[in-house]
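The complex appears here without one of its protein chains, the remainder shown in place.
Per-chain numbering from 1; labels A, B, C and D assigned in written order.
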Amino acid sequence: MLVAAMLYSVTIGRYDVSLHEVVSILWSNLVPGSDAQHSQIAQTVVEKVRLPRILAAVLIGFGLAISGAALQGLFRNPLVDPGIIGVTAGAGFGGTLAILLGVSGYGLLAIAFGFGIASVVVVKFLATVGGRTSLLMLVLAGVVVSAFFAAAISIAKLLADPFQKLPAITYWLMGSIASNNYGDVLLLAVAVAPSALVIYLLRYQINIMSLGEERARALGTPIATVRWTILLASAFISAGVVATSGIIGWVGLVMPHVARTFVGADHRRVLPATGLIGAIYLLLVDDIARTATTAEIPLGIITALIGVPVFALILRRLHSHGGWRGD
Amino acid sequence: MLVAAMLYSVTIGRYDVSLHEVVSILWSNLVPGSDAQHSQIAQTVVEKVRLPRILAAVLIGFGLAISGAALQGLFRNPLVDPGIIGVTAGAGFGGTLAILLGVSGYGLLAIAFGFGIASVVVVKFLATVGGRTSLLMLVLAGVVVSAFFAAAISIAKLLADPFQKLPAITYWLMGSIASNNYGDVLLLAVAVAPSALVIYLLRYQINIMSLGEERARALGTPIATVRWTILLASAFISAGVVATSGIIGWVGLVMPHVARTFVGADHRRVLPATGLIGAIYLLLVDDIARTATTAEIPLGIITALIGVPVFALILRRLHSHGGWRGD
Amino acid sequence: QVEFKDHRGKEIVLDAPPQKVVTIVRSGPILYRAVDGSADHIAAVNQSFFKRDYVAGLYGELLPELGTLTPTAAIEGFVPNIEAILEIAPDAVIQWASEGAEPLERVGLNVIIWDCCTAEQRRDYVTLTGHLTGKEAHAKAILDLQDASAATMRETFAAMPDADKVSALYIDQFGDQIRIIANGSLDLSLSGVTNPAADDTGQWWQTIDLEQLFAWNPDMILIPPYAHDLTPASFYGNALLADLDAVKNRRVYKIPAFAGSPDAPEIFLSSPWLAAVAHGADTVPQLRGEIHDAYAAIYGIDLGAAQMDSVLYMDQNAASDGYSAIFR
Amino acid sequence: MIEVEGLVVSRGGRRVIEGCDFVVPKGGILAVLGANGVGKTTLLMTLIGVHRPDAGRCTVGGRTGYVPQLYDVAFSYTAMDIALMGRARHVGLFGAPRQRDYAVVRRFFALMGIADLEERTFNTLSGGQRQLVMIAQALASECEVLILDEPCAALDYKNQRIVIDLLDRLSREHDLTVVFTTHAPQHAVEIASDVLLMYPSAPPLGGARADVLNAANLSALYGVPIGRADFVGREAYTYAPLYGHAGDTAR
Partner (left out) sequence: MIEVEGLVVSRGGRRVIEGCDFVVPKGGILAVLGANGVGKTTLLMTLIGVHRPDAGRCTVGGRTGYVPQLYDVAFSYTAMDIALMGRARHVGLFGAPRQRDYAVVRRFFALMGIADLEERTFNTLSGGQRQLVMIAQALASECEVLILDEPCAALDYKNQRIVIDLLDRLSREHDLTVVFTTHAPQHAVEIASDVLLMYPSAPPLGGARADVLNAANLSALYGVPIGRADFVGREAYTYAPLYGHAGDTAR
């Protein structure tokens, strides 16, 4: 289903490329020297513009949704999203700073990514009192660090020149994969794929962690290891996403709930389901972003505008509480 | 302490007014005809500029903190803040729309306030399935509605002309009480004072609600009444705050935790304590905003920048979990 | 005695042209400098004024007095820093309509409201400043200059059939995002040009993706002068864009420095310049002279040849089709 | 008093209670006995109005108090805070507990021997201590009908005695109507006026204690042999410790 959605996505966009041409373009990559049935521009559009952003959408949707589900399980709180640990705001600030300093391309990626990871380290430091880390402290530290970086972003915006850098920062922060190139996709893949895999491998441990710290300890789970592995993996995903594509909210918070209404609470099923749903969702949203108007609407906007009615419907339809204890 | 802080606040600002002059100004208001020991401009500064914003800061800090504490109790979730029920984003969108349409003054207040209240109604509608409202549904509906309005705000920003309205919208959303006049203070007072009073009066019911719905029902509490009263009161506070002063985050989320580290979990003590702490905090933050640099920094920024280190310290110092069950 | 109505229709009455003016409108200082002939009476401006090109680069050299203005008038954006302004005790404050006269009027200041952003309102800025400074004649001279230029251009291009018009896309960011100006303030019909991105939303900027650029495939690409990071060369050097007509035909141009702000009184020079790059120098002979005279008439500046080259970005545009020839 | 007639209750789509009838007079004490998962808690929750019955009538005359089986709170309230919440009906929507309310709670704390726990944080109490506080909360509500789910499950012998005696006394002296579930028939023997035996797939058997509570009925109810022992001159039921003898499924 994901593959079908991806294939379909390749054929649509502002520049008309027929299905026939798309097949010809993809084919010519597999079989070098096969004669081309397509224009040069079509090839550029498909290979250099559409494919990277389709891959980016899938990776981002998958990564954010899976890390959201893992964190909600870990923190046993339905309001947790990948931004909770401060990475999103940290990486957002890094990116803002980079734009402000006139750095772009790989420099921007590196700075954003670095700040994202640094902010988790700060969160860990803040939350650890006397060698122990309570979940509440962790969450509050995340909130604190996020607020701090959000304020720092605002200051950076105040300092930015209002015609060039401010709009660039604003737009970048709203989330867009319009200009993603293969370099971005590579960074995304490196950030998301191993992290998502690690999170998936820890699926059963997440089940156990969701019973609470004391119970998990009694069952013999290496709590600290599991917790920090998941936090770090999520941090990598978020940092990668923000660095390449800005802040894309909502997916990581909501997709896990959607997945749970379908497959229940068990993270062995929730993680792949939410990843898939997140990927397809973001792909479709990006298709709309690409085709609806001449202007690119930032992903952050459409993802909410479309998600809201859909999600409200799903929630109301399946009014069972989908994996959370109802109270 | 609050009164002292308020008095002190009146004396500081870009324009030098001595304590002596302040007293003389305030005194001349109480005793008409007493001879003035102050310049006309000092009087203007104190009465028309400083007093309204000091009153606004106190009302906002008090209102947001108290409604945050009440909602955290109601939802039994430490991550809840007054924005959770969608009012903040709704009112924010209303204000943005007003600026976009060129409405200002009371028109803006009315539109922002109206959208804020309307969004709670939508949240209630979304969250109610078959006559019953679960807390999880309520929270998720709030998240959904907030996301929707946030997206709507972004769209409005895209459509705003970049020379005049976009900066106005951006600044307004960042939160500022710089230009608050007595009209704003009046609206704030009308929105905050009765709501805060109602919330305070419900302090014991909030204790009971925090035991969970089933237990509260068994104890004979009229759950629906209490819940919707608190939600509506919080909505009024948030709508009033956003309408007059833009989006001021952080206070409602964090001050309740600070208060709990001092007075424990009992909402009979938490509510007044958090209100007081919130009011003093916002007052001091506004003092800094007024005096720190030549250009005024939006409140939303300083509130986080200063709050972060302070809050981190408090949390680490009192590493007891301050009212929340530690886990 | 100064008496006039501002944009909200409020009667402004002052005993004399103000000695101290605070402008919270970002383009206020440049207009005031142009009409008043000096910056001596500008007591304070808002900080974001300094983020415009008027205090750096070429303009910093031409109008150095603007670089030393007091920046305390406003909080970021246009929110007045009321106590700081009271300290200055100005005779008048210029403010945007969207921000309103509050709280300035509450504390007894004279507030002149400017509204934004129709062409008519932009003309009014000059007139209003003329009334305020008492330099009404100079204000009228500036407007006459603009009108005369526009009339000439209209005469040349009014009858041009749509098919002969050249499509030009304004791109002011090309990096992590591609941002274009969809609905700018310049009347392109005066130059025989169309903007493929124009629509009826009134949205100034749009961010588009590469596909859309290919789909439009404009005849020319124009880079606004404030887009410091972008030069025609950055387009010519980008392999992704090699198939675009504007790139193939070397028709990417940096717009001259006089188009720095749509409010600036010399912005009208953009029309003849654009006509020249779109349809050749023949359509607008004597452009260098016209530019020189405009700066002299508006600001009293005598542009030297090197300064003129800077205004026209001769160096950056050197690689573009015919530019050197047109503007020699 | 409580009247239940033809009560049918479902949970999660399955019939849990099917045709239950009984009456508890004002001041009476009903003990509900039955195997795990037979529907005792469900019955109590229906009485207090948390579950809606599919059919039948269920009338509870007077204010009810309820003591749950498991308990845990999200905030660190003190034991006093928790018990004070029992005063909800007396305090009024906009009020807060006053001296009188504190006094009522303190009286019950004293009666139950937990006066020293007053200031303690509820979540740091031991299981038994929490159960006592929850019982105090229900008693503090000065309800007319008290419903308790396994009130003695976490209590030691002495505290069991205190609670059982207190219930007995309140029913006799203050006409408190009591319904409680228990897995120890002994508690029913001591204070119940009426007994309800609940079966997995048959309507419950209710009646006066003397008629219903006997070794044969209990053995049938639990599916293990229960014998009657005389102890210090009173009847006592205990199950036969047959381990090692009976044919348990082999491992």
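As a convention for this text, a residue touches a chain if its C-beta (ideal position, glycine included) is under 8 Å from a C-beta of that chain, and two chains touch if they have at least 3 such contacts.
All figures in this text were calculated on a predicted structure; none of them were measured in a lab.
Counting contacts over the entire complex, the absent chain touches A, D.
For the chain missing from the display, the contacting residue among D:T78, D:S141 or D:N159 is D:N159, taking the whole complex into account. Only one residue in the set A:L101, A:A218, A:A292 or A:L313 touches the chain that does not appear here, and it is A:A218. Check D:G6, D:G19, D:P53 or D:G128 against the missing chain and you find that the one touching it is D:G128.
Screening A:Q43, A:T133, A:Q205 or A:T274 for touch with the missing chain picks out A:Q205.
Across the interface with the omitted chain, subunit D contributes residues 11-12, 34-37, 40-41, 69-72, 107, 110-111, 121, 124-129, 132, 149-150, 153-162, 164-165, 168-170, 173, 183, 186, 189-191, 222-224, 226-227, 229, 231-232, 234, 236, 238-244, 248-249, 251. Summarising the interface, subunit A meets the missing chain with residues 73, 76, 198, 201-205, 207-208, 210-212, 214-215, 217-222, 225-226, 264-266, 268, 321, 323-325.
The rule we apply is simple: only the chains that are shown with their structure count from here on.
Subunit A and subunit C have Cα centroids separated by 40 Å.
Our note on geometry: subunit A versus subunit D, Cα centroid distance of 51 Å, whole angstroms. Between subunit B and subunit D, the centres computed from C-alpha atoms are 46 Å apart. Chain contacts: subunit D has no residue touching two or more partner chains.
Along subunit B, residues 158, 162, 167, 170, 212, 214, 297-298, 321, 324 each make contact with two or more other chains.
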